[in-house]
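Every protein chain of the complex appears in place save one, which is left out.
Every chain is named by a letter (A, B and C) in the order it is written, and numbering of its residues begins at 1.
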Amino acid sequence: MNFDFSEEQQMLKDSVARFVQDEYDFEARNKVVANEAGFSDENWQKFAELGWLSIPFAEDLGGFGGGATDTMAVMEEMGKGLVAEPFAASVLMFGGLLQASAQSEERDALIAAVIDGSLQGAVAYAEPQSRYELKDVKCAAKVEGDTYRLSGEKSLVLNAVSANKIIVSARVSGDQNDEQGIALFLIDADAEGLSKTALRTMDAQLVANLKLENVPAQAICGADEGLAMLQQMRQQLIVALAAEALGIMEKLNATTLEYCKTRKQFGVAIGSFQALQHRMVDTFMAAEQFKSILYRAVCSIEQNESADSIEINVAALKAMLGKAAKHIGGEAVQLHGGMGMTDELDVGHYVRRLLSINAAFGDGDYHQQRFANLSLAS
Amino acid sequence: MNFDFSEEQQMLKDSVARFVQDEYDFEARNKVVANEAGFSDENWQKFAELGWLSIPFAEDLGGFGGGATDTMAVMEEMGKGLVAEPFAASVLMFGGLLQASAQSEERDALIAAVIDGSLQGAVAYAEPQSRYELKDVKCAAKVEGDTYRLSGEKSLVLNAVSANKIIVSARVSGDQNDEQGIALFLIDADAEGLSKTALRTMDAQLVANLKLENVPAQAICGADEGLAMLQQMRQQLIVALAAEALGIMEKLNATTLEYCKTRKQFGVAIGSFQALQHRMVDTFMAAEQFKSILYRAVCSIEQNESADSIEINVAALKAMLGKAAKHIGGEAVQLHGGMGMTDELDVGHYVRRLLSINAAFGDGDYHQQRFANLSLAS
Amino acid sequence: MDINFSEAELAFRDEVRAFLKDAWNEELASQAKQPGSYKDVQVAWERKLNSKGWAAPLWPVEHGGAGWTPTQSYIFENERAAVGAPDVSPFGLKMVGPVIYSFGNDAQKERFLPRILNADDWWCQGYSEPGAGSDLASLKTKAERDGDHYVINGAKIWTTLAQHANWMFCLVRTSSEGKPQQGISFILIDMTSPGITVRPIVTIDGEHHLNEVIFEEVRVPVENLIGEENKGWTYAKSLLAHERTAIAGVADSKRNLAEVKKLAAAEVNGGRAMIEDPIFRQRICDIEIDLMALEFTELRVLASMSKGNGPGVESSLLKLKGTEIQQSIQELKLDLAGYFGTVVQDGASNEQVGHDFGDVARRGFMMSRAATIYGGSDEVQKNITAKFVLGL
Partner (left out) sequence: MDINFSEAELAFRDEVRAFLKDAWNEELASQAKQPGSYKDVQVAWERKLNSKGWAAPLWPVEHGGAGWTPTQSYIFENERAAVGAPDVSPFGLKMVGPVIYSFGNDAQKERFLPRILNADDWWCQGYSEPGAGSDLASLKTKAERDGDHYVINGAKIWTTLAQHANWMFCLVRTSSEGKPQQGISFILIDMTSPGITVRPIVTIDGEHHLNEVIFEEVRVPVENLIGEENKGWTYAKSLLAHERTAIAGVADSKRNLAEVKKLAAAEVNGGRAMIEDPIFRQRICDIEIDLMALEFTELRVLASMSKGNGPGVESSLLKLKGTEIQQSIQELKLDLAGYFGTVVQDGASNEQVGHDFGDVARRGFMMSRAATIYGGSDEVQKNITAKFVLGL
């Protein structure tokens, strides 16, 4: 039994940490997100050179062959730096689905392009009415010869503005909430019939709403495989985003602790007030408990536990994420007092990113119910 | 708008408070509950003389004609003294149901006997399997001429050991959880076919399990009126017990505050520790909020709001009671430290009574769900 | 125990309803939804109140107040919130107004009170200073006498809507002797005076509500001093007591929670409305029960004050519980908005996407965090309650 990173993983983690420390302080980060693209191309090329974009891909695809632990190591450090580059959207989501789809020369070439940083991707799964249900798909796919045409709407697609290719979930058959009949399709970002509306989110990401009218598309899986692939992607992304959230929680707790040690009121450091001390012990414990449940989920994946067991651990992880994010984020703002309310300080930016991660792929309440249904059934 | 007691109500409240202060301190109370009967006959006669046993009865029945406010005034003070005499069981429950039943000479005579203290009653509504559902009745009533015979089991009947008469809910028709077909019956406490097993509860009350085999009984309402009468009784009793709980919460908070002001640790009074101060502010607020929701329920009854509105207020009251009881009771024990764990101190006795009130007529969770169903439907 | 309204109170409620129907009309309500309309709507609304004589419900009649009883005030608040009309801007009507009529001289009363009632001036509050937070008494902004003027140097922070204000009521240090509280004076400053810089502070909702106000050699006529020099702390404190009622925000929270319920009935996840979702249901009910209790806590305070008594110990929880409930309702709304609660409307496009409440929910949630920080943080409120109510 051990919870250490391998030497290779530790080096990877350190390299991300070094990048954040040397090149991605709060000021630099704010410049990056002010870009029209919402991130820096230069940084993206650096990520490619450092090999980070190859992490989740198999070695025979030119990848690093990393698992959940490698992703966790990287994401935790990216969280600490509030890194805005679309690592999750392009590499983990788009790249992950590609890797899970049927092998083809085209697929392998796309993955190679993701790895070398020349291609960016996005995944469009949510719809205006779908809330957190992956199976709630109205976007329709009609066969046309050996290709398809997609029509419908997709909401808040991460990285859709910069992506060259987009994977879209669409319904080949069945009704709105049917689990069967959903497939995944690859479309060109500049395909005819596709229109995008770009939007900013509170964590400074650029997303887009997509309208599709008879957009030519290519299926990357069978008609009944789409939902399972999306669920698999969700599982991996929850773990990755949880690691990012852990980095943020640790950063917020450290910042708040430091503030309370130095900030004076009524003549003494506010960190000397016992009521605040006890509350900081609570946020410390919340972060440690969250780290433990993250480790639990990662171990269950890395050690090939049963699909049910992994899903239970991941649902528990996301449920706890929701609570810990609100708790730690809320206390960070409150204990910073008026300063915590200003956008000049980094605290609010971390808090907003945490809230955004809470909503991603279903919030804490949603996953707590998934957890209940899975764990009380067994 | 005013929340004052009338002069008459204030006098009533003061008389109970005086009794508790002069004749019912912790030591005296412990002697009382150590009796075989679980209370003092002498006190009961005094209650009769002071007119307390007549409070809920109409003036033309020889009663005081009191309403929810009068009951509240009395119960709050009884709560502070942990009064063990069966005021709720005999006067409010048994007496209340009698008063709600069809008028008859016999009924009026029984009420007169309750008022003068010569007769005690009990109400048997719960069954081994019923949990908190009043409609879950298996005990069967069979017609026999112009009377009935009851067979079944009733659980934890308050005051059944000392009662002369017992009101029993039984099923005339329908299945276990049907709302129709439940009637109320009057039986003699020494009737043939009735056996009792006496038990103590953690708040030092004496209760009994009843087994009925063809017990002769007299109906006191129509076959479909029983459930509504029980629900009405529950509503009144919840308000009364909540007033008792308020008295207990106020007493626990005051005791804990006093303890923290005097108890020294590490050279200073523990009440000087800010973390404890903030927690005592929280328990103070919990008691005040509970008082407010109690007032709300009482006002809605006194001012004849709609049946729905009263039920919503009463469900909210009982839901909050559960939370406040656990919160205030838990903090009282915790802040008393080791002392709080001992049975020698009164704290644990108050806490157990609070927990018992929490369970009475359905716990906080149960009523929170009733509240949700009532309030979100409207 | 009696919470029935009297005949007169019922008649008053009808009058309020009739007034609101006319005064808070469609036009004004839809103007209020436009970005950047805040000040114009407030001024228009407050002038309507003033022409009805209702701008200042609790001011004494001789100063232009409505002279309402606490019950009337409660009735008005409930009706106002129910139709979604805003509360008045507090700085003139609830804060500096009472100080002026209580401690100001006749010239000051004549000069300022009518303009406050008619929203002719926009006031801001100069209390907090950089680095001082809830420890108000440690303030450092200095006012030095120079002939008929005070010369002011220093800075104020967290000054809400100072960008709209032409007047500030301000606490300044006129003496460094004695306890920190003793050398403070209460002075009125014309915001157009030379030497004043207003620096915007963007908050975590991405908006500009707050400012830092810097004073460099600002000359303020001595006639703008309220009451006596070095007694400002006393005046400011009397104001805090005045502020206490209605601070719980019960009426607005009732309206907001009702709105959340309506939204939750419409929001669907996997075929089930969110109001049927067991956890969300639970969260709504937890808050609603607390709010039902708090409404009666407020009524208890009002009833006590109606009889001319003090507000009672229970008043200490109005702000603590009231703000907790406000935040919880905002959290419900944000969670209800799901993905769309993350979107910054106008961030990169004007197109409305998803829920029309997503952007409002996000901003509401973010700004609601301030409720437990400003006006005496939760922590300070608890310290005060422990000391003055519990005697610790």
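What we mean here is this: a residue touches a chain if its C-beta (ideal position, glycine included) is under 8 Å from a C-beta of that chain, and two chains touch if they have at least 3 such contacts.
Since the model is a prediction, treat every value here as computed from it, not as a measurement.
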With respect to the chain omitted from the figure, which of A:298, A:325 or A:360 is a touching residue?
A:298
Selected from B:276, B:312, B:328 or B:374 as touching the chain missing from the view:
B:276
Per the touch rule stated above, chain A touches the missing chain via residues 1-5, 69, 257, 260-261, 271-272, 274, 277-278, 280-281, 284-285, 288-293, 295-296, 298-299, 302-303, 313, 316, 319-320, 368, 371-372, 375-376
In chain B, positions touching the absent partner:
126, 128-129, 131-133, 135-136, 155-156, 177, 197-203, 206-207, 209, 265-266, 273, 275-276, 326, 330, 333-334, 337-338, 340-344, 348, 351-352, 355-356, 359, 363, 365-366, 368-369
Touching the unshown chain, chain C contributes residues 278-279, 281-282
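We adopt the following convention: only the chains that are shown with their structure count from here on.
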Chain centres computed over CA atoms; the one at greatest distance from chain C is chain B
Could you grab the centroid distance between chain A and chain C? Build each centroid from C-alpha atoms only and quote it in angstrom.
39
Provide the C-alpha centroid distance between chain A and chain B, rounded to the nearest whole angstrom.
54
Distance between the centres, which are taken as Cα means, of chain C and chain B, whole angstrom:
43
Of all residues in chain A, which are in touch with two or more distinct other chains?
273, 275
Residue numbers in chain C touching 2 or more other chains?
379, 382
